[in-house]
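Every protein chain of the complex appears in place save one, which is left out.
And now, chain A:
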Amino acid sequence: MLTRMIPEIGHFALIIAALMAVTQAIVPLAGAATRRPLWMAYAAPMALGQFAFVLLAYLCLTASYMLDDFSVVNVADNSNSMLPWYYKFSAVWGNHEGSVLLWSLMLATWGFAVSRLSRGLPRDMVARVLGVMGSVSAGFLLFVLITSNPFERSLPNIPEDGADLNPLLQDFGLVIHPPMLYMGYVGFSVVFAFAIAALLGGRLDSAWTRWARPWTNVAWAFLTVGIALGSWWAYYELGWGGWWFWDPVENASLLPWLTGTALIHSLAVTEKRGSFKSWTVLLAIFTFSLSLLGTFLVRSGVLTSVHSFANDPSRGLFILVLLGITVGLSLLVFALRAPRVSHAVGFGLVSRDSLLLVNNILLVIMTVTVLLGTLYPLLLDAFGLGKISVGPPYFNALFVPLTVLMCVFMGLGPIARWKRMAGSELRRRLWLAGLVALVIAALMPLIYGGEWNPWVSLGLVAALWIVLPLVRDLIDKARKGATPLTGLRRQSLAYWGMVVGHLGMAITITGVTVVSNYSVEENVRMSPGDSVEVAGYTFSMQELKQRRGANFLSDIAVIEVVGSDGERRFVMEPEKRLYLARGMPMTQVALRPGPLRDLYVAMGEELGDGAWAMRIQYKPMVRWLWLGAVLMASGGLLAVADRRYRRRASQSQQRDVSAVQEATA
């Protein structure tokens, strides 16, 4: 009996959570404005309650999937009794309603985390931060309840079985990519709430940046990993071996990443130097607004792609209104209050401050160009001016030169001093690194590819120009200690985080450069017995066989691969699957990954007479791309572990204790 009521329990839990979110939005903010401690004290319990009830609702939906309750429309549309249990679990977010519920759950989780981990913050700050997060949460929970209720039933006509999950989404990549990406998207709501709270309270000091920075870094790290996972998933799942398509949905995730990256650096300046305050606040607003814009683009159905499940116009309108209110209100607050928190601090033309400013500007320009390329077709379409698409050449033409330009400043930044330094000192410390980078970058294409390639040299010089100055800096720091080790040990975790993050960027750039210039792709017609040579490897088709999976049938090609030395032999087995519930074909790629190259074999279509179209690719250093992203994310997390954030927590706890003692005395 109870199991039959699960969807209703979930629905009620969601309603209660929405009411709690509304309370969390209104009461603490009003309390902070009128200085009423009792009202402000509503914030944390409401955050807890909201989290508990959204979690309950989420678990109820998951239970409906696990128990194959096809009376729930959402389950019937996206699951099937033959689906393996782990895909039933992930199918919850493989559709519009469930993914918005996951979004809300993440938001409630971040709010709850803030309420638990911000004991050291002033009471009015906590009230404002949680109040702002409650407002966002209320908007999204209402969105779920009004337009996208995942618990809707189709009674009394219960389907016998579900329509199955889209086969493209039946993959490990889908199990982890959306949660990571959402954690990043939604995580920026915390720094957004901090920024609005600072504006409302008129208080933006270095203590504020120390509170805001760890949250921003964690959200950014999640987003970085989420984007990398998306790219990796597209690479092996879509079957063409591309790792970035400049698809509007990909761009939607890249936009908040770019401004988020700018925000991380701007926060560093604000903490160290007390400058860039309004700029930091503005970036926080932009970053979260772009997260919302991404959600709008993906969820509203204005784009058609594997990500857009819904085509209900009321949903798009609802998110658009939500986006409009968020951006409009926060910019209004910014316009009214920013002059109170801003504070001019001078700095020299050659200084870390100004280099970080340039980095910020470049990142914002990149954001604008990507935004323009993504929205331009949509705007033209909306105004009835024609149907166009903006292709990858546009993005590459802009993004590549801007990235190279940014790398120039990325190399200088970590070496430069705050406030001001002599240009001659910068030159003295960097000329050698620059020279070495140029020489290596000019020679590498000759050694690696056999002929000179200006693009490869450009990419490599950019990557080396990030790494070598860092190496120089590390050597200088090691020399300063009594022994090299003590010199390096003295450095803070935040410094190491920066080193690892920048190294990650260099590795990603190297991967992008090499894979874009040295990939080999052959599309061939093959029958058993045929063989073809690609990039020194011989691929021979041995036989074709068939297999039956849990919910699909598949054709498998057995390909024997022999390396150029003739020694190493191995077998690769690409598949073409036919998923039975939807009658949908799917390519299952055979991959031979390696640190220096991937071999990639995919089956195209059957050509008759036992022949198949085969796509065979050689992808050098493609793994570096994602490895770099993982390093970037680790760098962000390493910086969070820095001692100064922990010390602050214990100090403020002591302060609380003494305050209580004073009060009781």
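In the analysis below, contacts are C-beta pairs under 8 Å (C-beta built on N, C-alpha and C of every residue); 3 or more make two chains touch, one makes a residue touch a chain; residues count from 1.
Note that in this section contacts and distances are computed from a predicted model.
The protein name that UniProt records for the chain not on display, among "Molybdopterin converting factor, small subunit", "Branched-chain amino acid transport system permease protein", "Cytochrome c-type biogenesis protein CcmE" or "Phosphonate ABC transporter ATP-binding protein", is "Cytochrome c-type biogenesis protein CcmE". Within the complete assembly, A:Gly239 is the residue of A:Pro7, A:Gly49, A:Gly120 or A:Gly239 that touches the hidden chain. Checked against the full complex, the one of A:Ala52, A:Met584 or A:Val630 touching the unshown chain is A:Met584.
From the set A:Ile388, A:Ala422, A:Ile475 or A:Leu596, the residue in touch with the chain omitted from the display is A:Ile388, counting the whole complex. Within the complete assembly, A:Ile361 is the residue of A:Ile361, A:Ala382, A:Ala422 or A:Val439 that touches the hidden chain. Where chain A meets the chain that is not shown, the touching residues are 239, 304-306, 346, 348-349, 354, 358, 361-362, 365, 368-369, 372-373, 376, 386-391, 393-394, 397-398, 401-402, 523-525, 584-587, 602, 604-605, 607-608, 613, 615.
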